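Missing here is one protein chain; the remaining ones are kept as they sit in the complex.
== chain A ==
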Amino acid sequence: MSEFQAGAEVLQVKGLTGGYSPRRPVLHELDFTVRAGEMMGLIGLNGAGKSTTVKHLLGLMAPHRGEVKIGGTTLEADPERYRGSYAYVPEAPVLFEELTVEEHLRLTAMAYGLDEKRYAERRDRLLEEFRMGPKRGARAAHLSKGMKQKVMLMNALLAQPALYIIDEPFLGLDPLGIRSLLDRLTEERAKGAAILMSTHILSTVETYCDRFMLLHGGRIREMGTMDEVRMSRGAEGDTLEEIFYRVVEESDADGRGA
């Protein structure tokens, strides 16, 4: 359960400029927040800067300028609180080959300081929800790609942090897995979690996300609810897909594209 009041800013990004080299920034002056009880979609073409943004949020890359706060603190000020406030699901599953499904869950429970009772409850529920009960003793090396992705999601959900950072969660998932994930994310949101989800599946963003942010060329081109974006782009009844293409084309036309 999130410790934040609904509407409180769990993730705050101010003036974030970053990239691999200070001479060639990939991200330019990003300003956004994700609030408790809110699901934010992060969309953009390949190379738009989505993964770089995520890496900066995780603290894997240092910003050239600007600040990232999670749970009210920066990574430098309180690393343990910062990292304890989010769970991360990477685009490609990163598991320990020598651990079983259940051992991964136990490891996460230890890292996030769950007690035995809460761990057992959440583990059993997740194993059932993601239909991974029969695979609980299987080592990561013997799982299919989709199952590995399920294990990543289960680990994130087990921690129940204030913020979920999820990168392309639907790759390799079967239809039931996608449904379970979306249901669970909706449930976590209702409980007060903040969710930042990077994905290419625009219809899901349109249906499930409260707000979205369109990155192109390392800049935020659009941000807001569907209605707000429709208003600003002046096209009532447009789908997100139509808006997406229009924004990308306009950005390219005025020379600010990727």
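Keep this in mind: contacts are C-beta pairs under 8 Å (C-beta built on N, C-alpha and C of every residue); 3 or more make two chains touch, one makes a residue touch a chain; residues count from 1.
Throughout what follows, contacts and distances are computed from a predicted model.
Visitor: Can you work out the missing subunit's protein name as recorded in UniProt? Choose among "ABC transporter, permease protein EscB", "(Fe-S)-binding protein", "Hydrogenase maturation factor" or "Response regulator".
Guide: From the listed options "ABC transporter, permease protein EscB", "(Fe-S)-binding protein", "Hydrogenase maturation factor" or "Response regulator", the omitted chain resolves to "ABC transporter, permease protein EscB".
Visitor: Out of A:V94, A:A190 or A:A235, which touches the unshown chain?
Guide: With A:V94, A:A190 or A:A235 as choices, the missing chain is touched by A:V94.
Visitor: Of the residues listed, A:G15, A:P79, A:G133 or A:G146, which one is in contact with the missing chain?
Guide: That would be A:P79, which touches the missing chain.
Visitor: In the whole complex, what residues of chain A lie against the chain that is missing from view?
Guide: 58-60, 79-85, 87-88, 90, 94, 96-99, 103, 106-107, 109-116, 119, 139, 141
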